[in-house]
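A single protein chain has been removed from this complex, and every other one stays in its place.
Moving on, here comes chain A:
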Amino acid sequence: MELTTVWFIAIAMLWTGYFVLEGFDFGVGMLFRVLGPNEPERRAAITTIGPVWDGNEVWLIMAGAATFAAFPEWYATLFSGFYLPLFLILVGLIVRGVALEYRGKRDDPVWRGRMDLMITIGSLLPALLWGVAFGNIVRGVPLDANHEYIGSFGTLLNPFALLGGVTFVAVFVTHGAIFLALRTTDDLRVRANRLATRAGVVAAVLTIAFLAWAQALRGDTVSIIVTIAAVVAFAGGLVANLVRREGWAFIGTTLAIGLAVVSLFVALFPNVMPSTLEPGSTLTAAEAASSAYTLKAMTIITAIFLPLVMVYQGWTYWVFRKRVMVAAS
């Protein structure tokens, strides 16, 4: 296989990892204030993602850095073009990260209340805007002959991309609720389970609409098959959730998010930034790629170290596998 293709797949895998992992911690961040009316429950809910959210976010850093290294043109066009959404995503992630770390550092309800609100906003905003960003990548944006973005912020807020944003939020809420049901006990677990069902129905409708629209815009046989698999996995997850098989439900939403992201990348290939203007201004993976030497060196290093990373990140989930109990208040 061409190294360019290998790295296209690698980038797709990194984004997939990011959305699968941060997806549930975004979901928990959006939900925990609603699900946990009192502090012990909120604390329990947030503790389920406590040891892992930071590591999950590194998948984003990796996706960004790997795009920079393997496809400099893609990185340059995407990051400068989607300027304001990325700025807002950064603001959200900054506020969220600080609030997560600081909420427990002061025993003061007002302080915690503020931090909790920041966690929710900081989870909602990036979830929404990543959906908008990926909707636009797949749909295509106005690029000039030098692959420079020439639209405005308003251009990015088109119906398809906005549907993408709302879909991401709904799917992550469902994914997060199922994760909470899997990782907590008693009342909190039951409430999370019920909320997952309700949110899941909405998310399923939105997902089908968004993925079908994406396939209508730029689909091929393979991407359509992957899309169908994603929808089936999501439905399976929801059924498992309904019968309170939480582990299977989580596997279902995990597969669904993974397959959905993969379907978008399959539809995108061999382009990385389609242009809505002249076909010649579309940026392809081959045009965007780094030199063969750089790709080869990066391939060797990644092949050695990424499995190692997955082993120790997996170990973290194993260490904290026990359900989080709500402390008696």
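The working rule: a contact is a pair of C-beta atoms (placed from the backbone, for glycine too) under 8 Å apart; a residue touches a chain by one contact, two chains touch by 3 or more; residues count from 1.
Here, contacts and distances are computed from a predicted model.
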{"item": "Candidate names \"Cytochrome bd-I ubiquinol oxidase subunit 1 apoprotein\", \"Phospholipid/cholesterol/gamma-HCH transport system permease protein\", \"Cysteine desulfurase\" or \"NADH-quinone oxidoreductase subunit E\"; UniProt protein name, chain not shown", "value": "\"Cytochrome bd-I ubiquinol oxidase subunit 1 apoprotein\""}
{"item": "Of A:Ile9, A:Val52, A:Leu157 or A:Ile251, the one touching the omitted chain in the full complex", "value": "A:Val52"}
{"item": "Missing-chain contacts mapped onto chain A", "value": "40, 43-44, 46-47, 50-55, 57-58, 60-62, 64-66, 68-73, 75-81, 83-84, 86-87, 90-91, 93-95, 97-98, 100-107, 144, 146, 148-150, 290-291, 293-294, 297-298, 301-302, 305-306, 309, 312-313, 316, 319-320, 322-327"}
